[in-house]
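As you look at this complex, bear in mind that one protein chain is not there, while each of the others sits in place.
On to chain A.
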Amino acid sequence: MNKPISRISSVASFSVTVFMFLVLAISIITANYQKVEDVKVNVQGVTVSKGGPYDYYDKTSSKADFARVKFDINTDLSKLFNWNTKQLFIYLMVEYDNTKNVDNKVIIWDRIIKRNGRKKFNLKKTLNKYLFRDFSLSLRDVKDANLTFVVERIPVMGFFTSRAEYSTKLDFPEIKN
């Protein structure tokens, strides 16, 4: 602390240390674990068809089974926002078992909810945003399929927390041949 340059260095270094503890304290007191009360995901139906769109990187897409899920979402997420929430990442995930693999997870729809954006929405008869197919080409022997609505809270500073808010059973149709 003798010369001005060493005083600047000392103040800068200690200010970064204090800032680290400030960020830690903010991330602890604003931890966002509360549940979403009014969320309703209603599955209208699942249809499975053989052969998807042409994909240069996927030569099997003409032989694989693709599922289309039609669903409604009605929710209000405005209570999840506090002063340390930047945005929310919400997604619908299908978890199922089949004979080839267990615990398959496929994300079929997602949306980013910004801090200044709309937080309450009512989607009707929405189709899955991303292709839903299995690794093994066939969706014939799907067991215990569940559709889960997950909300991931993204803070300005601190830890990401994601939590399954709603889960419903998904009935796959019988596939002949």
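Criterion: a residue touches a chain if its C-beta (ideal position, glycine included) is under 8 Å from a C-beta of that chain, and two chains touch if they have at least 3 such contacts; residues count from 1.
By our rule, contacts and distances are computed from a predicted model.
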| item | value |
| --- | --- |
| Options "VPS9 domain-containing protein", "Signal peptidase complex subunit 1", "S1 motif domain-containing protein" or "mannose-1-phosphate guanylyltransferase": UniProt name of the undisplayed chain | "Signal peptidase complex subunit 1" |
| Touch with the omitted chain, as defined above, among A:Ser15, A:Gln44 or A:Thr99 | A:Ser15 |
| Residue of A:Val43, A:Ile107, A:Val156 or A:Ile175 touching the missing chain in the full complex | A:Val156 |
| Option touching the unshown chain, where A:Arg7, A:Lys40 or A:Lys129 are the choices | A:Arg7 |
| Touch residues of chain A, complete complex, unshown partner | 1-4, 7-8, 10-11, 14-15, 18-19, 21-22, 25-26, 29, 82-84, 156 |
